[in-house]
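For this view, one protein chain was removed and the others were kept in their places.
All chains are identified by letter, namely A, B and C, in their written order; residue positions are counted from 1 within each chain.
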Amino acid sequence: MIKVAVNGYGTIGKRVADAVSAQKDMEIIGVSKTRPSSEALVANKRGYPLYIADISKKQAFEAAGIKVAGSVEEMIQKADVVVDATPGGVGEKNKALYEKYGKKAAWEGGEKHELAGFSFNSSCNYKEAVGRQFVRVVSCNTTGLCRIINEIKNEFGVNKVRATMVRRGSDPGGIKKGPVDAVVLNPVTIPSHHGPDVLTVIPDIDIVTTAMIVPTTFMHMHVVQMDLKNPATVERVLELIEANPRIGLVREGLGITSTAEIKEYASDLGRPRADLWESCIFEESVSVLNETELYFFQAIHQEADVVVETVDAIRAMAGEVVDPAESIKMTNEALGFTPI
Amino acid sequence: MIKVAVNGYGTIGKRVADAVSAQKDMEIIGVSKTRPSSEALVANKRGYPLYIADISKKQAFEAAGIKVAGSVEEMIQKADVVVDATPGGVGEKNKALYEKYGKKAAWEGGEKHELAGFSFNSSCNYKEAVGRQFVRVVSCNTTGLCRIINEIKNEFGVNKVRATMVRRGSDPGGIKKGPVDAVVLNPVTIPSHHGPDVLTVIPDIDIVTTAMIVPTTFMHMHVVQMDLKNPATVERVLELIEANPRIGLVREGLGITSTAEIKEYASDLGRPRADLWESCIFEESVSVLNETELYFFQAIHQEADVVVETVDAIRAMAGEVVDPAESIKMTNEALGFTPI
Amino acid sequence: MIKVAVNGYGTIGKRVADAVSAQKDMEIIGVSKTRPSSEALVANKRGYPLYIADISKKQAFEAAGIKVAGSVEEMIQKADVVVDATPGGVGEKNKALYEKYGKKAAWEGGEKHELAGFSFNSSCNYKEAVGRQFVRVVSCNTTGLCRIINEIKNEFGVNKVRATMVRRGSDPGGIKKGPVDAVVLNPVTIPSHHGPDVLTVIPDIDIVTTAMIVPTTFMHMHVVQMDLKNPATVERVLELIEANPRIGLVREGLGITSTAEIKEYASDLGRPRADLWESCIFEESVSVLNETELYFFQAIHQEADVVVETVDAIRAMAGEVVDPAESIKMTNEALGFTPI
Partner (left out) sequence: MIKVAVNGYGTIGKRVADAVSAQKDMEIIGVSKTRPSSEALVANKRGYPLYIADISKKQAFEAAGIKVAGSVEEMIQKADVVVDATPGGVGEKNKALYEKYGKKAAWEGGEKHELAGFSFNSSCNYKEAVGRQFVRVVSCNTTGLCRIINEIKNEFGVNKVRATMVRRGSDPGGIKKGPVDAVVLNPVTIPSHHGPDVLTVIPDIDIVTTAMIVPTTFMHMHVVQMDLKNPATVERVLELIEANPRIGLVREGLGITSTAEIKEYASDLGRPRADLWESCIFEESVSVLNETELYFFQAIHQEADVVVETVDAIRAMAGEVVDPAESIKMTNEALGFTPI
């Protein structure tokens, strides 16, 4: 059993904890919070030992009816692998702690590539992560781009990728961030940083990305265009997608034309927290023009797609499973993750 | 086993089907849809026989990979009780069908009181529904008002109720209805129709309601003020709420100050579809001024609170269980519905 | 001519500058900004001398094509009256500067009553402001409540006021603040601070307020209920509103049922920035129940209603005009502010 600690039990961390907990070869030995909250209470209810950053706040937690197991530093010592899901920038400061105790650590995409020195995506470079001490699981958008680019590149070759990302303003549980009624260019400059981030995983492609933020809470919408080296057909592209364990198809024919309808469907399927671990490509959007120009829309659940990648990253770092397909299968099956 | 058909497998109907299916004394013998859709597919996946309004569309369903069991009229004949969760106004037209086959039927709050001749709320008038052929389960807002008014009235007596309802513009899965950036008075006139609707369940109170619509998708927020006949304390009011099996407390102390944070918490608790079957009263909002003026905020999940009431209504109509407390307990336990 | 400086040329400040500039007895001698921006450019285009807080940034302004007249401290010295429209909390720190040069100053409602020692509303207490050195113009919501409470109280007497304020999440030009999809209780506790703020202007009433924030950008919606000392009729209330130079009626009969439709109407009327200086009461919402219970909805433009009050405050402080009706008339006429 791989002993996993989740440092930062928030939007991503709580999902990683549940996904790890479902795996046969892993167990959660602790999760951490900085303040008493409903999330901390849920950690208790789920039976995850709760550690806190500042042990002097123990009383505040207990006053709110929340049990505390100890300090974060104690938690780290008990783990084989630490998943650092603290807010962007905070994770960097924790590196010294992981080094002090010689622990393996996986950061999320809010941190820079250089921190871990290796950026991870299960389908693209699992094998290179086997046995590593540090990895960074790339962000939700980068993960979504890497999955499909890798699949298409392996089959047809890719000369150029252009992608526009229409991002959510706030997570569903957030109340502070906007915008309320605006499309915000983020960044205004072209290209955005997302393209270079893809290069940390798939180094040898030409990619230009643009990004904006809109007043929604659920999923990012990607418009993707690829110039292929070899001719493709819509049918073959759809076959590749259907065969990929981390990409799903959603269908206008069943009434799905938006992020809201995908979420409703995921809820109806009983997915925990309506999580879409897969990239959701709109079947009817897949188009091939002039034989080598591929277009499609894909929706990416910003809270969920990196969760399954993180589980794979833990497994790769632990070193027992060296075949990516095997890890992906193990992760998916343990979650009951069947095609959407 | 009470054989239940759900006519209209949409936002409310699909939730009722799952809740009925979880009960030990009930089974779903069929659900209905008018068009192929992801919801129809989910009915198949859940094992609910799917009946369709217009049997000539059977081929269209099958072309979409959805199995059809027969026509709605066939479904009705197999049921002991039909839950009519068709869109507001459609349910009225179905009455003749239920009468034709001598079936019991429960409508939802989109229909008028006169259609069923009896408006139902588990806590308020379960006993009067025992053995009835027709009942109407009141709307989400009326349900939320009835629960707490009944509780407070029984303990302190109530001279006057004033409530403002800030309603969601669209359900989470909807994409057509707005508003996008407006507060809409609906209606402009005061009082709104919600007060009179409460009177169909609790006839002898003085209530004035106002209502508006805002650009949100999840939960209605009620500002409630009651003039009591006898002095109250915050402590006693909180005790009553905690003891009520259909009202819950949410706490600013745990970081919950909004509808979004309630939803996140319900998701974290693993509630199916993040459903809040209970009214959610904000603990820190409960105030008693001048001994007899009670104020509080409550959030009402428009898709969910009537679901558990509908299950109780089915049980009352079937006639085996005559005690409301027993039915409420059976319903809640079958759902694993523990306090939020 | 009263020489006016506007310290803080932002959402409120730029409107005050334009309104002051339109008055026959006033002139703008300067406005201030802290950073180069499109607003600073507009100040230049309008011919308002632009002063900056940190004179070392002069080059940055000039690089952006914006002319700078000098430092804020220089601006203060040239003014008879300073309007401090800096962000909430900053205004407090500026007091020493105004005292140093013996200048009169008017703060906006983001500052506390104690800072100025006098809270101003044209209709309620203009005369008490005549000749004062410091006044605070109360916030948009307090202004909206004071106007109508004062009017109703003078005619019928008021035993109790209850008001719920449904507030916008962000100003129209903002992109950072949310919420995106939530109703946020702000505060969760009841009563909110708005009631006590009304008491700084109208001390002798019993008022209870509640407040929440929704994802809109334009206007706050108030649900107001008043228990009157003497019987009222809808007709008489409407007469009082129509006669009030700072309260307007909007009509469902002309298709206005929301904040969005009011804005469209104000735009169509050619109001600068679609500004609603008046409180907008929904005519068809005005209701009198049981002879002494008055109910209505009013929409308050958060960016605009305090602007005309600020102009009056300047005039009162300057001391030439001692009659509130005369000042209100002068302010309104200079703006071409005719009934909506």
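Simple rule for what comes next: a residue touches a chain if its C-beta (ideal position, glycine included) is under 8 Å from a C-beta of that chain, and two chains touch if they have at least 3 such contacts.
If you're wondering where the values come from, they're calculated on a predicted model, not measured in any experiment.
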item	value
Which displayed chains the hidden chain touches across the whole complex	A, B, C
Residue among B:N141, B:T217 or B:N244 that touches the chain left out of view	B:T217
Which of A:L97, A:L115 or A:V208 contacts the chain that the document leaves out	A:V208
Touching the absent chain when the full complex is considered, from B:G70, B:G110, B:G174 or B:P272	B:G174
Full-complex contact with the absent chain, from A:V138, A:I152, A:A182 or A:I314	A:A182
For chain A, residues in touch with the removed chain	162, 164, 166, 179, 181-186, 188-191, 208, 210, 212, 214-219, 221, 223, 225, 252, 257-261, 282, 284-285, 287, 289, 293, 295-297, 299
Interface residues of chain B (partner: the chain not displayed)	168-170, 172, 174-182, 184, 215-217
On chain C, residues whose C-beta touches the chain left out of the figure	14, 35-39, 41-42, 45, 64, 172-175, 180-181, 217, 251, 253-258, 260-261, 263-265, 267-270, 272-274
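Following the convention adopted for this analysis, only the chains that are shown with their structure count from here on.
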item	value
Contact graph of the chains (line, ring, star, complete, other)	complete
Separation of mean Cα positions, chain C and chain B [Å, integer]	42
Centre-to-centre distance between chain B and chain A (centres being mean Cα positions), rounded to whole Å	35
Approximate Å spacing (C-alpha centroids) for the pair chain A, chain C	46
Overlap residues in chain C, where contacts from two or more other chains coincide	179, 181-182, 184, 215-217
